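With one protein chain held back, the other chains of the complex are shown just where they sit.
Our next item is chain A:
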């Protein structure tokens, strides 16, 4: 049987669209969701990314029907499902903690949803087997959850969620309990599977690398709202706000002085990406990616190299400016050879529009 290439018909299905409109949900004083808007296209994998407590899990649980909203609506394929109970929503969910039914063998866990739908025993068994093959655990069907490793349990949970041919797949930090190696491996596997099955997926994580590497689009959340939702490349290269810029990737905070539509940083004039909310001459912190900083060894350069770490193609050089600011620069390893600790270096910046850090 060749199940490795095309997905079995049983699990293939056209994608479903999802839309959040002005979702609000408070727990006492805390506004977990504060006017969340998000649209997910059919078959798309959107990752929700954000700091702890920003409402990612709440958003996902609202879509699953496990959490109520105070205001707003959830549309699935254009239909309002806001009042529909969880067991009528046809959502496949994988939880952060292990959630397999301990009393059921792996194959019965996978078949659980089918059994509730009155699928005949023989069909159920065949479908469970297909799904276990899909997640590479077809020889483990007779085992019990406690006999599986953490990664295997999450695979089974994924198979169980997919077995009911859900309209949307919901993943709430499914990898966070796993160790680094299994984590990246399973992450890539989830993405492959998702593309093969073509299922609309909402993936919640606070790990930016995870979000950027598997999502079609990444939604960055902040205190219950969506700050920006874009492709990983767009998010990284053209962050809409300073919050997004700082949350995704590494940023230098370099002091500068505002001058009209420009800012002067270490003697260089850089264009502001958005109108500065600051007066001319005001001291600000400019956000600069390590890869847009260039250092060249020069005896009268103003930066002092303090550290370097080799990362393959690039070397990350740490330097200090005269005012004490620490500057990270990612340089091609071939050009970074003479930037040893103690060396003086001249600083230049890529001529891209820059953002200013908030509240400084």
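Convention: a residue touches a chain if its C-beta (ideal position, glycine included) is under 8 Å from a C-beta of that chain, and two chains touch if they have at least 3 such contacts; residues count from 1.
Here is the rule we go by: contacts and distances are computed from a predicted model.
> Hey, which one's the missing chain according to UniProt: "ABC transporter permease subunit", "Cytochrome c domain-containing protein", "Aldehyde dehydrogenase iron-sulfur subunit" or "Cell division transport system ATP-binding protein"?
The record names the chain that does not appear here as "ABC transporter permease subunit".
> Which of these touches the unseen chain: A:112, A:203, A:247 or A:349?
Going through A:112, A:203, A:247 or A:349 one by one, A:112 is the residue touching the chain not shown.
> So one chain is hidden, and I want to know which residue out of A:19, A:77, A:90 or A:291 touches that hidden chain in the complete assembly.
A:90
> Provide the residue numbers of chain A that touch the chain removed from this figure.
Interface residues of chain A facing the absent chain: 64-66, 85-93, 95, 97-103, 112-113, 116-117, 142-144, 146-149, 152, 157, 160-161, 164, 170.
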